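Below is a slice of the complex: some chains, not all, each in place.
We call the chains A, B and C, going by the order they appear; numbering starts again at 1 in every chain.
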Amino acid sequence: MLRGLIIGRFQPFHKGHLFVIKKVIEEVDELIIGIGSAQFSHSFENPFTAGERILMIAKSLKYENITKQYYIIPIPDINNNSLWVSHVKSLVPPFDVVFSNNPLVRRLFKEAGYKIKSVPLYNRKIYSGKEIRKRIVNDEEWKDLVPKGTYEVIMEIDGINRLKDIIKKDY
Amino acid sequence: MLRGLIIGRFQPFHKGHLFVIKKVIEEVDELIIGIGSAQFSHSFENPFTAGERILMIAKSLKYENITKQYYIIPIPDINNNSLWVSHVKSLVPPFDVVFSNNPLVRRLFKEAGYKIKSVPLYNRKIYSGKEIRKRIVNDEEWKDLVPKGTYEVIMEIDGINRLKDIIKKDY
Amino acid sequence: MLRGLIIGRFQPFHKGHLFVIKKVIEEVDELIIGIGSAQFSHSFENPFTAGERILMIAKSLKYENITKQYYIIPIPDINNNSLWVSHVKSLVPPFDVVFSNNPLVRRLFKEAGYKIKSVPLYNRKIYSGKEIRKRIVNDEEWKDLVPKGTYEVIMEIDGINRLKDIIKKDY
């Protein structure tokens, strides 16, 4: 039984994320999807709550008819790199391999003795949370960049107006 | 679409919990299972990590072939009753009804405007986390009190020895 | 200009507290009333929020037509005795004298170089937050133990039912 871990902020969960998850889940028996910076919401950088992000991912993966077991788990920041791996370990089921291209994440799990694997690349210019958030506030096309599940959740929670409200200038 | 929330510590997840979840999930379209006191582990009161408890519940529910969507989400304590409902709300998908018999939980969600429903009763003398933990450390019969998934996880993580180690007296 | 500080939990603000405040305010030009354990609420020990306690005190003192300047300021616990005096100092206006009979409070402010004065005694058997909370949940007479302002606030916030809900037994 091989269990893998992948962590992202998913602000919002987009098709690049979905592509990666579908790829890496093939390499494991079960996949843990950690939602980083879980405590943040209602800012341009982190507009959606952990709960809303869980919903985006769950709905999107459901439409994909993935048969393998996965876990979607919020991981609040801890602001202490020495404790971060233990923090993650305590919140998620035991895992064997970590999928990440982030150098700090790779370093921290490597020092803790974990096996690290890179994640496949995709076009990060447009499949990017920041790009999508910009398009949302500028009324540009963004719907095609996210899975249907994400789109539905953003609609359900009135996410477009939340983003537009947040970036307004004080006066 | 009706989404319900139920919260427990699940130390460990036992057949009483399973009975309740199977009952209340019938009343909703989707069920959120919140794991309270998620930050605690390795004590007699809270021996298992949040990740281990997620695994117990996920495995146990899988054996039940439940078809409805459910979410298993760790909820760390916040030690501030005035903030607790907002804390829970930020970590889980939006929900409509809370299942609880706990007076404080009921009161806090009631003040926040939520609909509260009671959970069905079961024999809490023996289907009790404390009772099961006691039996484990005393080498008494406990396997029949927990679902197969819980049993497998406790075996996988060497949970019996962890519990026995923790309750040893200092000398 | 002599400014004094007095700190209490005020769960709820009762006639013993009022008696003390009216006495000690005579000894200073301005009085700071610190509300301790400000972060707690919705428990039997600490049923009322800091904001509700501010309201009780403000209303009660208004009925007394006190002409001297006073400040009512919430002080969350900090769980570190070495930092506590600095914590209090940062939250309240500068002060010259501390009124307290609590040995730890007296010791901590003494080590920090403050002048400490005792507060006048009153019947602490009945003028006691715990006694009043007990009477409320037992439907015994309590109205006469609190100033009018406190009574009005408890009524306004449905405080009786909150207390009764909180102490219910789980089942």
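The rule is simple: contacts are C-beta pairs under 8 Å (C-beta built on N, C-alpha and C of every residue); 3 or more make two chains touch, one makes a residue touch a chain.
Remember, it's a predicted structure, so these values are computed and weren't measured experimentally.
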**Study point:** Whole-complex copies, counting every chain including the 3 in place
**Key:** 6
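Here, only the chains that are shown with their structure count from here on.
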Check your understanding: Looking at which chains touch which, would you call it a line, ring, star, complete or other?
Key -> line
Practice item. Tell me which chain's centre, taken as the mean of its C-alpha atoms, is farthest from chain C. Key: A
Review point. Which of the chain pairs holds the record for C-beta pairs in contact?
Key: A-B
Check your understanding: How far is the middle of chain B from the middle of chain C, if each middle is the mean of its Cα atoms, in Å?
Key -> 37
Practice item. Can you check how far apart chain A and chain B are, centre to centre, with Cα atoms defining each centre and the answer in Å? Key: 25
Exercise for review: Compute the distance, rounded to whole Å, between the mean C-alpha positions of chain A and chain C.
Suggested key: 46
Review point. Counting only residues that touch at least 2 other chains, which ones in chain C make the list?
Key: none
Practice item. Enumerate the contact residues on chain C facing chain B in the complex. Key: 39-43, 49, 162, 165-171
Exercise for review: Going by the contact rule at the top, pick out the chain A residues touching chain B in the complex.
Suggested key: 38-39, 41, 49-52, 54-55, 58, 62, 69, 71-74, 76, 89-94, 156-157
Study note, to complete from the structure: Within the complex, chain C is touched by chain B residues 79-82, 101-104, 106-108, 110-111, 121
